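Everything on this sheet refers to the single structure shown next.
A single protein chain has been omitted from the complex, and every remaining protein chain is retained in its original position.
So, chain A:
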């Protein structure tokens, strides 16, 4: 990056948070610099301090946080700027987009209103001129029908469109630097690609520098000129993107680069018995309706889908959000009312009521995506894991249950001595292990895994994938693996179903789907996930 004028120079930045457990240092004296027009990526896993670094620079830390060091923007230390001077820089010279497109816009105001506000504030334009500017910006980020969209509320737009609006707001005043904090993490893969392409194009057009905060090395490789790798509040390695990827120096960087889940699963023997079968499964939701409100709207979330899950098989169900993949998983476990035939272990369970399903529940388990919300915060880990035993093996004594908890936790790699602790004392990956232990303790035959790795860091994902594969081999399990993450699915599943809008668009053995996708939608999906061409030409 020689020859570029440094416009943002972070030196000796420390960020501390005062918490009930004392002071926690999230960022431990780091140096980062950004040149004009340059794209810098800050990578690291959750808790590495990468977001807090930029939050501190923008003075957006939570009220219990404080920053020291210097953040020099064109000769001025942002950390010491007065409030009104600071607000002249924020949103104007340096702007920011965030990870959460669903919640980062004010739900109570129209898009137009929210776009116009920063334009008027920073440029002092009149209402009519600001409106024109806002329209221009919506066109710039390629929102269709911008006139109408000005009057829309955020809830009326998709995640991808909201992120486009966020970008429009951030670019409203022609910034020097755009800080993008995981801007695509919450979006579907195909939308991710669109947003990144848009950002790259806008950068070429407008020439701002971009600081890209992400955990996704694929994005870094395709996007950034230079990379900082952060771990536990420190920069462990920095360098030009190509150099860093081809010859990583630090062990942590090497580990990150190797963290992509690998391997593949062999299909079950052809004579393996079919355990769980769905024929023409259909789930319909009724929306609205009621007294004087007219006919309800019918939404077909799962549209006549047939699935045959054999013993020791893993079927990967992929699709974007709203495709009906989770609904299908739940319907097959009879957790949702559905039409069609569902058979488990050669018994028709399509019409089994709660009473009849109860003894089968232990053999049909479910693991959820969110390791934070799915464990009761008021129960110890031991209680969480053994709760199912109370229902399914009530004859066990307290001591026997405890013994089972110890075994189950050991099996998923959690220290059994920690069983009297509460879920909040564990990390995301550990919690997901606990959730898996809760399912495994019942010795199930079929486990539906609903995005079990999506909320986890890459290196942790890999561990969970390994764990799941190991458990499958040891206990002859069958998995229904629901995910939008194709690289994880590829490592887990031997058969893949691609879903879109409640229907199967393509299905087949994993390798066939990955190597020769037939359907155009599958092809787009694969391209978005695996393509490694750069979004922008190297500057």
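Methods note: a residue touches a chain if its C-beta (ideal position, glycine included) is under 8 Å from a C-beta of that chain, and two chains touch if they have at least 3 such contacts; residues count from 1.
Criterion: contacts and distances are computed from a predicted model.
Student: Which listed name, "3-methylmercaptopropionyl-CoA dehydrogenase", "ABC transporter permease subunit", "Lactate utilization protein C" or "Acetolactate synthase", is the one UniProt assigns to the chain that has been left out?
Tutor: "ABC transporter permease subunit"
Student: For the full complex, which residue in A:107, A:124 or A:270 touches the chain that was left out?
Tutor: A:107
Student: Among A:74, A:121, A:279 or A:343, choose the residue that contacts the chain missing from this document, as touch is defined above.
Tutor: Only one listed residue reaches the unshown chain, and that is A:121.
Student: Name every residue on chain A in touch with the hidden partner chain.
Tutor: 58, 60, 62-63, 83, 86-92, 95-96, 98, 100, 103-110, 117-118, 121-122, 153, 155, 166, 169-170, 291-293
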